[in-house]
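Note that one protein chain of the assembly has been removed; the remaining protein chains are unaltered in position.
Now for chain A:
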């Protein structure tokens, strides 16, 4: 046993740059300490260890951010990122003005963390969201959704939905001659999962979504897939930790074929009749849950929904956190193209 684990450590070191290895290994170490075998979570230590940054209404690399309270009753916050307003002397006055008279994308972003970790002010996600602004000229809304195990399904989805509804009522987020909200739902890991489910709700409720962007989305199911077995423990992630997070998020007594976890599984919902949006799904070839992500993509296709799959063979989880690989830059390009293309065209109806 010990011998094969030594091999594991060596393998992950061979495929990621040093910085990435240090960053992700650090998270792995910290996260291992936070998950307790009895299913509880050391939230205090988690918040202590999490690296956070405040919002900043002064421009940094042409981007400003500020936090808003979306719902006072449950303290639902979001961090808004946008291009710096043109007048440098009065940045605050123009925070709520549209960044452009031309149509611009609004990206509602759901950070990852397997439903339990991170916040909208976590440094790695603040960095990523700022990048999205520069990349796409977008206004990015990063939702500080409630996390498990304190808040299980469907809290994260409810918060995501609340954020989408809120965005649809903010006049300054509407653009173009038709004054529309040109919204994309985007997320990594659990955030990708949330983006899917919020998109379903949007489709059911008649809110038009221009596109979904799912980065290494978190899906699963009861049976063990080939990729899970093959890659267990090899690239920072184990089946055991995946199981723990699902157990912490799903309702008590539910298994991983619950539709939240397995949307195209035995309990999944049929999307054929719904105006569900187009999707860009990015899968890392060394992510052990890739079989579930690929099955998700297949499920969308079978339901007649447009989906583009970007498969990065040698990428591990978290490749999009550091701008130090081709994976990073090429995937950012894909995202930019997806957003630009779907900004002008109407969503798939």
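Here, a residue touches a chain if its C-beta (ideal position, glycine included) is under 8 Å from a C-beta of that chain, and two chains touch if they have at least 3 such contacts; residues count from 1.
Note that contacts and distances are computed from a predicted model.
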Can you tell which of "MRAP2 protein", "DELLA protein", "Acyl carrier protein" or "Phosphatidylinositol glycan anchor biosynthesis class S" UniProt lists for the chain that's not drawn? "DELLA protein"
Among the options A:26, A:100, A:205 or A:222, which residue touches the chain absent from this view? A:26
Missing-partner contacts on chain A, residue numbers: 1-2, 5-6, 9-10, 13-19, 21-23, 25-26, 28-30, 32-34, 36-37, 42, 44-45, 47-49, 51-58, 66-69, 72, 75, 77, 79, 90-93, 95-96, 120-121, 123-124, 127, 144, 170, 314, 321-326, 328-329
